[in-house]
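Removed: one protein chain of the complex. Kept in place: all other protein chains.
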Amino acid sequence: MVKITKSKIDIQQVIESVAGLQSGGIDVFIGTTRNHSQGKKVRGLEYEAYEPMAVNIMERLVRQVNETWGVRASIVHRVGSVPIGESSVVIAAASAHRDEAFKACRFLIDELKRVVPIWKREHFEDGTVEWSRQSHEQVESQ
Amino acid sequence: MVKITKSKIDIQQVIESVAGLQSGGIDVFIGTTRNHSQGKKVRGLEYEAYEPMAVNIMERLVRQVNETWGVRASIVHRVGSVPIGESSVVIAAASAHRDEAFKACRFLIDELKRVVPIWKREHFEDGTVEWSRQSHEQVESQ
Amino acid sequence: MNITLKLFSIAKDLAGFDERQVQFNEGDRAEAVLRHLAGLNPRFEQWHSSVRLAVNLEYVSNNHPLQDGDEVAVIPPVSGG
Partner (left out) sequence: MNITLKLFSIAKDLAGFDERQVQFNEGDRAEAVLRHLAGLNPRFEQWHSSVRLAVNLEYVSNNHPLQDGDEVAVIPPVSGG
């Protein structure tokens, strides 16, 4: 399952989307919004996505971990305003062997942060608003 | 949080036990019971624990990942009968940086399977019942 | 050629719009979009090295040839997750 949603992410539902009687281990990564960034207090966050392209790339990544490691994976990313402490992204990877589940889940979040066209905008308590540049270096080094 | 329980594990609750406004990433490992083992169909499973020792060791492991990687972690293991497809163990590791969350979560499940005194007993469809020996080699090599 | 230009994040803020139909010349490459944006706002110059371009939902190199009807997206450094 690959999804971009404006609603709160139902973690249990993401896990269930990859679980199955054959699975031995599921690794789940949950990205949560933080109350600080660059040493400043964050009041709120929002995410923007180039949705059709983001979905295409995420579906390709999910196929890739399936072909490489036999892992069944799901990625759900939230867009719009995300309250502090709530999940912005949930990735689940299920496999008969935990090694593959861990590898696939790590690969998916690393690739997501590197190439999936989604942007975070932080509203700081001092009133400033900024597009996050957290992935600047990775993109430049491609 | 470290817990051994006879009830179904509430995954959301384990995640919430490590989440906090400071956390950026949470890695969660979920071990689920499978419907096959050693090429045979499994009808049911049960886990037995040497509870006080298991809890002591898991608490020590949780302290260890906190001291080593600054990770806040929880481990919940189910004992007694566990229906096929349900979770036998849930481990959550929260950190400001995902690398540490992944490392800690992986370390905890690997160590749990190596040293925590918990045993799995499989009821096969052919009527046989066996204590799992999945960790035999690891224990011998210590 | 008629191109649909889509801007996101900082690129959208610098240009002041998120989507626009723009005419390009036959034979123009994707980098023509970056020149077009620099013409709108000189501050785009400092972003050239970090911005990537996508044509019809796929990343392309700057010398990818444009075709009539293409949707060209300007992708500033991503920060999802």
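Read from first to last, the chains carry the letters A, B and C; within each, the first residue is number 1.
Methods note: a residue touches a chain if its C-beta (ideal position, glycine included) is under 8 Å from a C-beta of that chain, and two chains touch if they have at least 3 such contacts.
No experiment lies behind these values; they were computed from the predicted model shown.
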- Omitted chain: which shown chains does it touch? B
- Message: Among B:Gln13, B:Asn35, B:Asn56 or B:Ser81, which one touches the chain that has been omitted from the display?
- Response: B:Asn56
- Of B:Val2, B:Val62 or B:Ile109, the residue in touch with the unshown chain: B:Ile109
- Residues in chain B touching the chain absent from view: 31, 47-50, 52-54, 56, 77, 88-89, 109, 112-121, 131-136, 138-140, 142
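Basically, only the chains that are shown with their structure count from here on.
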- Message: Of all the chains shown, whose C-alpha centre falls nearest the centre of every protein C-alpha atom combined?
- Response: A
- Item | Geometric centre distance via CA averages, chain B-chain A, whole Å | 24
- Residues of chain B that touch two or more other chains: which are they? none
- Task: Would you pick out the residues of chain C that each touch at least 2 other chains?
- Result: none
